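With one protein chain withheld, the remaining protein chains of the complex are depicted in position.
Note that the chains take the letters A and B in the order they are written out, and that residue 1 is the start of every chain.
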Amino acid sequence: MTDYEAVIGLETHIQLNTVTKVFCSCKADSWFDPPHTNICPVCCGLPGVLPVLNKAVVEKGVLLARAMNAEIRPLSFFDRKNYFYPDLPKGYQISQFDQSLARGGYLDLPIPAAASPDKQAYTRHVTIWKLHIEEDAGKTKVSNQRRLIDFNRCGVPLVEMVTGPDLRTADEAAQYLIRLRQLLRWLGISEADMEKAHLRCDANVSIRVRGETKLNPKTEIKNVNSIDAVREAIAREIERQIREVEAGRHIEAWTLEWDEDSGTLKKMRSKETEADYRYFREPDLLPIRLDEGWQRQILADFPELPLERRARFVEQYNLPEYDADILTSERKLSDYYENTVKSYGGDPKKVSNWLMNDVLRMINDQGLNPQEMQLTPDALAEILKLVDAGTININTGKALLQKVQESGKKPGAIVAEEGLGLVSDDSTIREVCQAVLAESPNEVAAYRAGKVTLIGWFVGGVMKKMRGKADASLARQILEDLLNEKNG
Amino acid sequence: MEICDLNALELARLVRSRQTSAVEVVKSCLERVAQVDGRPGSLEQMPLSDEDKKRVHAFITLTGENALQQAEKVDQMLAAGEDPGVLAGVPFTVKDIFCVQDTLTTAASKILANFTAPYTATPVQRMQDAGAILLGKVNLDEFTYGSSNESSAYQPSPRNPWNTDRVPGGSSGGSAASVAAGEAPLSLGTDTAGSIRQPAAFCGVVGVKPTYGRVSRYGLIAFASSLDCPGPVARDVKDAAAMLGVIAGSDERDATAARLAVPDYLEGIEEGVKGLRIGLSPDYFRITYPDPVSGELLSQPLPEEVARAVTEAAEKLSAMGADIVEGVPMPNTRFGIPAYFVISRVEAASNLHRYDGVKYGLRSEAPTADLKEMYKITRNQGFGPQPKLRILMGMYVSAAQYSEQYYRRALQVRTLIRQDFEAIFDPAGAYRLDALLTPTTPTTAFKMASLYGDSVLMQYADQLTVPANHAGVPGISLPAGLDNEGLPIGIQLLGADYAEKTLFRAARAYEMTTQEEDWRKQKPEVLRGRS
Partner (left out) sequence: MSEQITKEVFDHLVGLAALQLEMEQAEYLRKQLNNQLKAIAELEAIPLEKDVPISLHGVPYEASLSAPPREDEWKPYPDPAGILAQAPQVVDGYIVVPDIPHTELK
C-alpha cells in the first residue's frame, strides 16, 4: 500500500478576555446573559454609529503575536469584510486583511512520545500565516424553520490565527491546540475554553504520497468544539481521504461538519456563490499605531513562556520531563513551584513531589488559585523544612497543608499550638511505653517468647496513644529496652 | 422683518438679554413654517397640487411641540440666572440623516420609514447643549444620494424658496431651503461631494463643509464614510462660524474626529483680508463632463454670470487688501467626479448592507420562508433607484477582479487631488495661498425634473465642490449675487486643513463689503410681498 502523509493547517479563532467588546463599551462576555441584554447601538449596527477601538484588544493581540514569534507591524489597518448574514448586524465584519497586526511567526511544537507514531518524541515547526484582530458575530439558532438571532456576542474581540499546512498527524493538531490553549491562559489573554467557544478551530486537511511536496485539494472541517473532537475528526477525515484516493476517486474541496453525537463528518451545504467579500479599508477607524513606546510598554512584563520554562525546569532543577510538564501546565502553578523552591532551598524534586502529589490535589479538588492560597509557597517551604528537621513527621506535615490552607496560620505556629511537634523527651515516651506494655501482658509474653515482630505493634500502640507525635524510632528503642530488661 | 428673519447670533443676544423669549422665537419660526412650507414630505403618493408647487416643503418631521417645551426650558433657565449656552433659544433644523433620540430618523428612505433613533448624533447634541432648539428634521435626497433633493422617498421634495420651479439643490436641500425661507436661522447638513455648499449656493445662503474630522460623524447615517462632513447652513458668515464653533471638536465616539482644539471662529472674524493671499484657478472656470450619448468628454467654460461673480468677488477682496494670485494650477480637479463615482459607491454599498429587514426599519410584509428572499424583497421595496444604483456600482467596482483597476486607482487619484491643494497652500511653496476662490456650482439652481433621472449629469453638478471632499480640506459657499433670472449665485472659498477660521474671515470681509449691494435686498420668492 502507498504510504500517505496528511497535510493539516488549523484556523483558530481566539476570544480575548478583555472586559469590553472590541469597538464598543458593552462587556465582552455574556455567556450567562439572556439574549439582547448586552448590546448597544454600536454593536447592533444601528444607523449612524461608529466603532471605537478597545486598547486592551491591541495589547493582548501584541502579546500573542510576540509569543508566536511574529513581527508586529508598527502601523496596521482595519478592513471591512462584506457579506449578508442575519447575525452580522452591519452586513460587514470589521477585520484586518492585508496589513494586519502581525506578520509571520511560528511555534516549535514538542510532540511527546505518546503522541508520536514511532513513540519517539520530536518537535514540529509550525508556521503562522495569519494573525489579525476582528469582531465576532452574534449567535443564531434554528427553531421551527425560523432563525433566532441574539446580538449579545456581536463585537466580542477575536484574534484569528491561521497556521501554515505544517501539521502531519491528527495528534500533532491536538498538540498544537493543547499548547495554544496553555499559551493563551499563560499570557492571560483568553480563557481558551473550547466548550464556551473561546477557542474555535477549523481544520484544513489533505493527503499526499509521502515524499511529495505538492498540496492536494483539501477539505475544511468546521464546528469542532473540543480538542479530542478535533483529533478524532481529523483522523477520520485522513482515513476517508486515503480510502477515496485508493479507490481511484478525487478529493473535492468540501466543507465538512463534525457531528459530535454520532462522531461522524457530514458534508455542509455548499455556499451559494463563492464569497467575494469585497474587502476594503474601514474608513471609520484610523490605523493602529504601535509605536516603539507603546510596544515596549505592552511587552515590558512579557513572561517566560511555558515551553521555555519547562526546558529550564528540567535543566535547572533536574526535574524529569514529566514533572516539568505538569508544573508548567499553568503559569500560576509554575510560579508557585518556583517560589517554593526558592524559599525552601532544599531538593527541588522533593518540592515537586509534594506539589504534584498533595498540593495539586488540594488545588484541583477545591478549585483553588495557586496565587491566592493561604498555603503560600513560603508556608509550604516551612512545612518541608519542619519535616527535614525532624520536628514533625511526614504525615503531620501533610496534614498541616490543609490546616494552613484553612487557617492561614504559619505552619510553625500550628505545630506549637496543637502540640504537633514530635515528642523526643525520653521520660514522657517511657511512661507511655510502660503503660502500653502493662495493658498487653499476652503480647509481652509472646514477644518474650520470641515473636519479636510484635515490636511494630507495640510502637503502633504508643503512637496511637500519643496521637502520632512521638518520635517513632525513640519509642522503638525504649520499648525494646523495656522488653529486654524484664527478660534479663 | 419678523423675528424669524433675524440671524442666529442676534436671536441669541435678544433671548439671553431677555429682550425677547425663546418661546417667542420658536413661535415666530413655526408661524413661518405654517406660511411657507406646505405639506411635509411623506411616503404617500399624492399628485402635486398647484398649491404644493408654491411651497418649500423643507420638512419631513416638524417637532414643534417639543421645540416649544425646549424653548420654555431655556426661558426658565434664563429667569433663574443660568446660562443656557451661546445659541440660547436659537431654532435649528436638522437634515434627516442625523439620529435624534426618540425622533423619527428616515434618511428620506422608505427602508427607515419607521425607525426611531434611540440616541442623538453628537453635533445635534452639541447644538442642544448650547441652548439651540431643534425645530424638526428636514428633507434630503434619499440617503443623501443626489444633488437636487428630488430623489427623496418623502414627497413633495423641497423646492427652491427663490423660485419654486427650481430645485433647492442637494442633498442638504431641506436644510438650505429652510434657512433661506426663514423657517430657522441655522441648519445642520452634511457634505460628501458638495451637499452643503451646492444647495447653499442654490438657495442664497452660507454653507460650510468643515475639514474632514473637524466635526464628529457619530449619529450621521453614513454615505461615504471617508468623505462625509457634517456642517452648518446659515444666513450669514458669523452665524455659520458660531455654529461650527459649537459642533466642532473631538468625540470619544468617533475615532476619526481630529484631536485638535477648536478655535474661537468669531474672534477676529472682521479683521479683513489685508495680506491674505487668495488664488484663482482656471481649472475651476470650466467644466468637463461626458456626453450623455457618446460618453465623449466635453469641456466648456462656466456660464458667464457665474464666472463674473467670482472675478468680481476677487476684485472686491483685492480692493480690501487681499493679494489675488491668478493662474493657480489645480490640474486634477476634473478627476474628482470619476474618482468619486468609485470611492463613494464602494463605501455606500457597504454602508447600506445593514438595511436588511432584520433588526430595524422596513421588513417586507410579503410572506416568505426564505431569508435571502426576505432580504431581496425588503431591499427592493425599501430602497429607491438612487441607493440601488450606488449599491450596484459599489458592488461592481469593488469586486475582487475590479478593485485594483477602479478602487485602488481612485484612491491614488484622490492623492493627486490632495497634492493639488497641498501645493497651493504650502507656506513654503510657489503659491502660499490662504484660500482659493472658486464658483460653488457650474450653474445656478436648475429646473425641477430637468436633470433627475440622468445619474451622470446630476453627479457632475458637484464637480467644483467634490475636490475638497477628496482632499479633506474645508470650504465655504456664500451668496454673491443673483443671475438674470433672479437666482442666487454662490462663490466658494477653499482653505488648508483646519483653516476654517481664515475662510470665515475672508468670507465675512466679502459679506461686509457687499452688504449694501442691491441684490442683498432681494428676498426669496416665497417671502416676497411680506413686510
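Here is the rule we use: a contact is a pair of C-beta atoms (placed from the backbone, for glycine too) under 8 Å apart; a residue touches a chain by one contact, two chains touch by 3 or more.
What you are looking at is a predicted structure, and each value in this text was computed from that prediction instead of being measured.
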| item | value |
| --- | --- |
| Contact residue for the chain not shown (choose from A:P35, A:G104 or A:P303) | A:P35 |
| Full-complex contact with the absent chain, from A:R124, A:R147 or A:K409 | A:R147 |
| From B:M395, B:A423 or B:M512, residue that would touch the chain that is not displayed | B:M395 |
| Residue of B:S49, B:Q69 or B:Q405 touching the missing chain in the full complex | B:Q405 |
| Contact with the hidden chain (one of B:E51, B:D370 or B:D518) | B:D370 |
| Touching residues on subunit B - with respect to the absent chain | 115-116, 118, 211-213, 226-227, 250, 252, 254-260, 289-290, 292, 295, 297, 334-335, 337-339, 341-342, 349, 356-361, 363, 368-377, 379-380, 383, 385, 388-389, 391-393, 395-397, 399, 405-406, 408-418, 454-456, 459, 469-473, 497 |
| Sites on subunit A contacted by the missing partner chain, in the whole complex | 18-20, 25-27, 34-41, 44, 46, 52-58, 84, 86, 141-142, 145-151, 267, 269-270, 273, 276, 281, 283, 286, 288-289, 291 |
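Please note the rule applied: only the chains that are shown with their structure count from here on.
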| item | value |
| --- | --- |
| Distance between chain centroids, defined by C-alpha means - subunit A, subunit B (Å) | 58 |
| Touching residues (chain side subunit B, partner subunit A) in the complex | 98-99, 105, 107, 112, 115, 117-119, 121, 217-222, 224-226, 252-256, 346-347, 349-350, 352-354, 356, 358-360, 369, 371-372, 375, 395, 398-400, 403, 407 |
| Partner subunit B, residues of subunit A touching it in the complex | 41, 44-53, 80, 82, 84, 86, 89-92, 145, 147, 149, 151, 272, 276, 278, 280, 283-286 |
